[in-house]
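Every protein chain but one is kept in place in this view of the complex.
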Amino acid sequence: MSIVKKPKAISNWYLPGILSGMGFTFKKLIKNLFNPKGMPTLNYPEEHYQYGPRFKGNHVLTVKKDGSLRCTACMLCATNCPADCIKIVASEHEDPTVEKYPISYEIDMLRCVFCGYCEEACPVDAIRMGPEWQTPALNGGNFTYDIQHLAYRPNLKGGIQSRLDDEERHKAGI
Amino acid sequence: MEIKLLSEHYDKPEYRSLEGYKKHDGYRVLAKALKMDPKAIVEEVKASGLRGRGGAGFPTGVKWGFLPDNGEPRYLLCNADEGEPGTFKDRLMMERAPHQLIEGMIISAFAIGSKKSYIYIRGEYDDSIRIVREALKEAYSAGFLGQNILGSGFDHDMDVYVGAGAYICGEETGMISSLEGKKGQPKLKPPFPAVKGYLGKPTIVNNVETLAAVIPVVDKGAQAYRQHGTEKSAGTKLFSVSGNVVKPGTYEVALGYPLMDLINNECGGLKPGRKLKAVIPGGSSAPVLTAEECAQANMDYESLAQLGSMLGSGAVIVIDDSNCMVDLLGVIMHFYHHESCGQCTPCREGTGWLNKIVHSVLSGQGRLQDIDLIVRVSEHMMGRTICALSDAAALPAISFVKKFRDEFEFYVREGRSKVKGAAHVEM
Partner (left out) sequence: MLKCKINGKEMEVPQGTSIIEAFKLSGQDIAHYCWHPGLSVAGVCRLCMVEIEGQPKLQIACNTMVQDGMVINNNSETVKDVVRWGLDFHLINHPLDCPICDQAGECGLQDQYMQFGKYDPEMAERKVKKRKVVDLGPTVVLDSERCILCSRCVRFTDEVSKTHELGIFNRGDRSEIGTFKDRPLDNKYSLNTVDICPVGALTSKDFRFRQRVWYLKTAESICPGCSTGCNVNVYYNEEGLWRVRPRHNPEVNGHWMCDEGRDTYKYVNRKARLLEAKMGHRDNWTLESPGAAAKAAGQKLREVIEAHGPESVALVLTGQYTTEELETAVQKFKGDLGSSLVYHWVNNPESFEDFDGILLRGDKNPNTKGLLKILEQEGVSLTWKDLESRVQQGQIKTVVVAGPENQSVFPDFVEKVNLLAGVENVVWLTACPHSVLDSREKATWQIPLKTYIEKAGSFINHQGKTQSFEVGTVIVSSALTLAEAATLLVGQELEVSSGDRLAELTRKKNFFTETRGAL
């Protein structure tokens, strides 16, 4: 957004403005030089800020007890996604109690706006947004995350299990 | 006081056979009827005020009058699929006097001009099936069935059809479906069976007792028959009394007979030390009457309707204070859930739902709102379906909850029956 101000006569007198600005800068410079702990900024990447657990960072696909995906490929997340960055291909599962599952689930992270609608749309707690947010990559890095990455990347240590239990639900006749 | 128009000779074992039946004036009325004008018989039955004894109480003569005059073959079906819990009068009639039924049917068939009739007997009635089949053989060999009956020129064939044990086949269109070889499910009305019934032809369906009652009507005339009973409910009726009475059984009394007299005089009253709690006067589908209501009840169609119940098939179930009404409703709901044919959604789902609610109360998991829910679900089942089965399930549910609410609330709060020592039947 740009704010355009109409030029006034006083705008031509730029020197006082510059001097007062430089004064503020040097005041802060000297203060931070002698008292570095008071600085509000972090020395990234040496220092990391710890966000709260409800931070909406990179997506995680949750898994069932046996380690398979919870996702039923209902496509509600993809339907709800305002950035249109989720692509799912569904297929028929051999197990009739599972019936439908995704054979491919891809999120284009470069398109994702981290709105969290996918998480909210999910009826089975299969997709969550985790605290992880630093995922830079060099030229040629892959930002289209697939099932392998979303559900089983190494830092998830075998996948995140949802607290919902299908078998219990099934037994309860829900 | 018992008036035995039909059941006079039921106590005599020989009455079952053709010989014995003839000895007691059997088939005499048939001979008389075959000499009459069929239309005169229909008029006589109309005038007698004879009403259907199967449950609905529709005037028989009027029903016969619905047959269209289009020359199509007509069928007479005898509804012997006596499935209503608490009813056992038809069974007694078929086992003690099969020829009475056959004679009544031939007369009725002659009156409506039918050449073929079926007796649809409930599959569980092994004895009845055997006895009626034997009786049919006897009747054929004696010339009461077949070609040119008693030289009158009237031909008639009769067959026994055995049901497979579905309550819903006691409903007339359900019975027709079953007889046609289809799944026993009631059919949409209109068209009514009298216009389009068995195999799409005009069909009359009557109860065993109704058909047998045609004999005294034709024999003594409408006026003589009307002397028994009340103005609108004429004649006598067989009542099957069961439950907590000293002498349960089938009793023939005139319609309009006080309910308490039936219990106290004919049935020997309740067991000593017990108090009357409730009576279901017309089979399990009739709303229950409390002890106070019983005192005003007469056993006829109008009096019971006034009390919010119905005469139904005349199955009086007497309940004394040793019974738990919640448990009893559980049994009734289980029955209707099991017997719903599954066609119409409110009945299919509603009977199952009611059964589950009542049983969750019985298992101690009930919630207070469940009691109201039983009433609400029942109210929305009533009058919404093709046949009356959903009403039959809803009516007792509503009446049980409304009249014995304290027992239901006690069960929900305490998780046990208010009646001490009432056995809980696990379904």
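Each chain carries a letter (A and B) given by its place in the written order, and its residues are counted from 1.
Basically, a contact is a pair of C-beta atoms (placed from the backbone, for glycine too) under 8 Å apart; a residue touches a chain by one contact, two chains touch by 3 or more.
What you are looking at is a predicted structure, and each value in this text was computed from that prediction instead of being measured.
The hidden chain makes contact, of the residues B:Gly268, B:Gly383 or B:Gly415, with B:Gly383.
Of the candidate positions B:Gly123, B:Gly308 or B:Gly342, contact with the hidden chain is made by B:Gly342.
Taking the complete complex into account, residues 166, 168, 183, 188, 190, 337-346, 348-353, 356-357, 360, 367, 369-370, 373, 376, 380, 383-386 of subunit B touch the chain not shown. As for the chain not pictured, it touches subunit A at residues 2, 72-76, 79, 90-92, 96-97, 99-100, 123-124, 172-174.
In this section, only the chains that are shown with their structure count from here on.
Rounded to a whole number, the gap between the C-alpha centres of subunit A and subunit B is 71 angstrom.
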